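One structure, pasted below without further comment.
All protein chains but one are shown at their positions in the complex.
Let's look at subunit A:
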Amino acid sequence: MPHAVPLAAATRRRGQHPGPLWQLLSSAGFRFALLFAALFLLAGLAFTGVLWWGTAGALDRQIDAAIRADAMALAERWRDAGDQAVADAIGERLALDAENQTLYLLSAPSGQRLAGNLEALPQGFAPDVQWYGMSLERDGIPGEARLFVLPLPDGSRLAVGRDVEEKLRLRALLTEGLAWSAGVALLFAFAGAALLRRALERRLAPVTATAALIAGGDLSPRVPLSGREDEFEALGHSMNTMLDRIAHLMEGVRGVSDAIAHDLRTPIARARNRLEEALANADDPAALHSALERGIADLDNVTRVFQAVLRIAEVEAGARRAAFAPVDLVPLLEDAAELYGATAEENGQTLRTEWPAALPLTGDRDLLLQALANLLDNAVKFTPDGGSILLKAELLEDAIVVRVSDQGPGLSLEDRERVGERFFRADSSRNTPGSGLGLSLVRAVVQLHGGTLWFDEGHGESLDKPGLAVCFRLPLA
């Protein structure tokens, strides 16, 4: 076991302090370039092989055919006219061969040379082998020859050969060419690797830099986009989308802590004060009773706010999309109108409704009703007694648009910007009950369904009460 430790440590050290060579080898760009160089080289080899077979191979086959034809002609002559005629023919041919490229040997069954310019049969001669390659020296220059040995019926042998120096020259040429091109390919490979590595590094640098900044704790930077529609752009794009989502979730978490600080602390403090007060006045049973009751009511309120905050977080995290099913919005609108219509009627308000026969979509039934309920609850709260509330839904080609309009004080343009924030309450609504979470939840529900929420003027009748219309659009697909 003690041996394993230094080895692991060594590996780690190399990982921590990479040398320049290690850095080069571990670069993805370098490896890509190297791979391409190898492929390049392989293609070159294949090409040379074909070339070799086409040229040197053809030359070989041509020489072999010539040798064989020559040997057959001489054997024919031997059968017709015997040894002497062959010797004569060999002599004639040697005399005609100015370039001194041909080799002949006619040997008697005893092995004695009868004719030809070759001293003896090649070394390693075996009776059943016909083709030989041999090296020989001519005028002090080493060369190579190919030899065909033909046994004659009486036991004598006829050997015919050709100098193959031509072929050797070709081979040398090809080898040299191949070596040069391999060298150049390798050079290109390294240069390409370095270039590719540099290019990759340059294109990835913004992503790396952004990631480093974010790892450092600042969530605001985004990968700058080059505008070119390539893979790096796509990477930057998806990274930015991911960062937006993370930032949004972080905001959600911050929202929860804001909630605890802001809207839970107050009722908890209130409940605590009441209970403390009750303890001080413990001798008055009626006061004690009502203080305890109000304390419980305060705690119930804390629970409700808590529940709403958690629900918003749950909806925003998208966890509820699993509960999506096909629903018709119409029964939901009817139920919401019925539930809140009674309250409106109590206040002397009228609730006007308008929607088509069916509004099919895919969504979460309870959440959609919650959204409608929150909007109607607000509308009923803010519309003055005797006023009217309008609940309207229409089916467009690709979406459903719902509009809840009231005759209340409305929202100034600045307030509209802020109204989706958790716990935001416009000054005009300070005196109405509510947690300031209603619209946050509506917005979260609408966004969960892929929709958008916006605000508009309501149908108020006076300038100081223009009314507010909250609209949302739910896409059908």
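Annotations for the structure displayed:
Here, a contact is a pair of C-beta atoms (placed from the backbone, for glycine too) under 8 Å apart; a residue touches a chain by one contact, two chains touch by 3 or more; residues count from 1.
The definition used in the following text is that contacts and distances are computed from a predicted model.
Not every chain of the complex appears here, and the one that does not is recorded in UniProt as "Response regulator transcription factor", selected from "Oligopeptide transport system permease protein", "Transporter", "Response regulator transcription factor" or "Glycosyltransferase family 2 protein". In the complete complex, the hidden chain is touched by one of A:L39, A:A323 or A:A358, namely A:A323. The hidden chain makes contact, of the residues A:A46, A:A342 or A:A358, with A:A342.
One of A:G252, A:G438 or A:P466 touches the chain omitted from the figure, and that residue is A:G438. Only one of A:V184, A:L310 or A:L396 touches the absent chain when the whole complex is considered: A:L310.
Within the whole complex, the absent chain has one touching residue among A:L369, A:I389, A:L411 or A:L448, and that is A:L369. Where subunit A meets the missing chain, the touching residues are 293, 296, 299-300, 303-304, 307-308, 310, 314, 319-320, 322-323, 335, 338-340, 342-343, 346, 365-367, 369-370, 373-374, 377, 380-381, 433-434, 438.
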